[in-house]
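Just below is one structure, and these are the notes that go with it.
Below is a slice of the complex: some chains, not all, each in place.
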Amino acid sequence: MNDIIENANTSDDSLLIGGVHLLSRLFLGTGKFSSHEIVPLVLEASGTQVVTMALRRIDWKNPQENILNYLPKNTILLPNTSGARTADEAVRIARLAQAAGCGNWVKIEVVQDQRYLLPDNWETLRATEQLVKEGFVVLPYMSPDLSAAKRLQDAGAAAIMPLGAPIGSNRGLQTKELIRILIEEISVPIIVDAGIGRPSEAAEAMEMGAAAVLVNTAIATAGDPVLMAQAFRLAVAAGRLGYLAGPGERRVTAEASSPLTGFLQEV
Amino acid sequence: MQIVVNGEAQEISRECTVFQLLQDQAVTLIAAVVELNGTILKQEHWPSTLLQAGDRLEILVFMGGG
């Protein structure tokens, strides 16, 4: 198999973001896992190189472990700004994360809607503009809309992360048509974030030409998260290879796989 | 002497450094992020930083997130 994943992961086909050549196109979230201990096993199985986490006030009465202590040293940290309802709050979280030694990558996540946790494209754009100025590598989570994506791109976003379905819904590519258009019209990498619930959905996103996918709930809520992480690793590589290989035409009617001459009809 | 930690008033002894305060809660072990009166306080300055009455301290930590 190695050679195969090579094909998918050689530097020839690496994904360039923030000056880094990524070989894995599977980003992982670390939320909702049953314990901190399982996280490194999941990351290992997934082959991911980019991992997201959140920043929160410590529970002063009984302080919990810091998730960072469970992340392999070589992983790229992608702190998110979850909890932020405005651009200003997102900017503040980004700065704190950087100060905490997380590096300069940040996933912008600005949400007011508490039912579907849909991002606010306006505040997301404002936060992106500010943080790009401050030298961050900004990956905004957004509601798929071409005009918003173009503005984020113009603002200097390193990649655009449209949602496939509401966070944690495991409902896959509900916004497929809009994502397809973003992939076609936007030049920075499109990373499908939120909603992907099955390996096949990750593969489909990659076949459509997505640069990568970010998965969390689908793995964290699986019966066997480590096995599911492996599944997504293979699915993302499969979808990418399928995209590179160039799928055949779809046809309404049938086209014989075997020679159409009957067997002994002529007799 | 009173300070505010994560939004809650708290009584502490005089001559207490940020490091000592955190140590009492074993927070020193878990790579927390500290904001003192609105500005980041680097970890290396925790031992040398004496808390003043009325100081506003934010102690943050990274958690699992997507």
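Per-chain numbering from 1; labels A and B assigned in written order.
To be clear about the criterion, a contact is a pair of C-beta atoms (placed from the backbone, for glycine too) under 8 Å apart; a residue touches a chain by one contact, two chains touch by 3 or more.
Only a predicted model underlies this, so the values are computations on that prediction, with no experimental measurement involved.
Colleague: Please express the complete complex as a composition formula over the shown chain labels.
Modeller: Expressed as a formula in the displayed labels, the copy numbers read A x4, B x4.
In this text, only the chains that are shown with their structure count from here on.
Colleague: Inside the complex, what are the residues of chain B that reach chain A?
Modeller: 5-8, 25-27, 30-33, 35, 40, 42, 58-66
Colleague: Can you list the residues on chain A that touch chain B in the complex?
Modeller: 29-33, 36, 39, 52-58, 60, 63-69, 79-80, 82, 95-97, 99-100, 102, 167-168, 194, 214, 216-217
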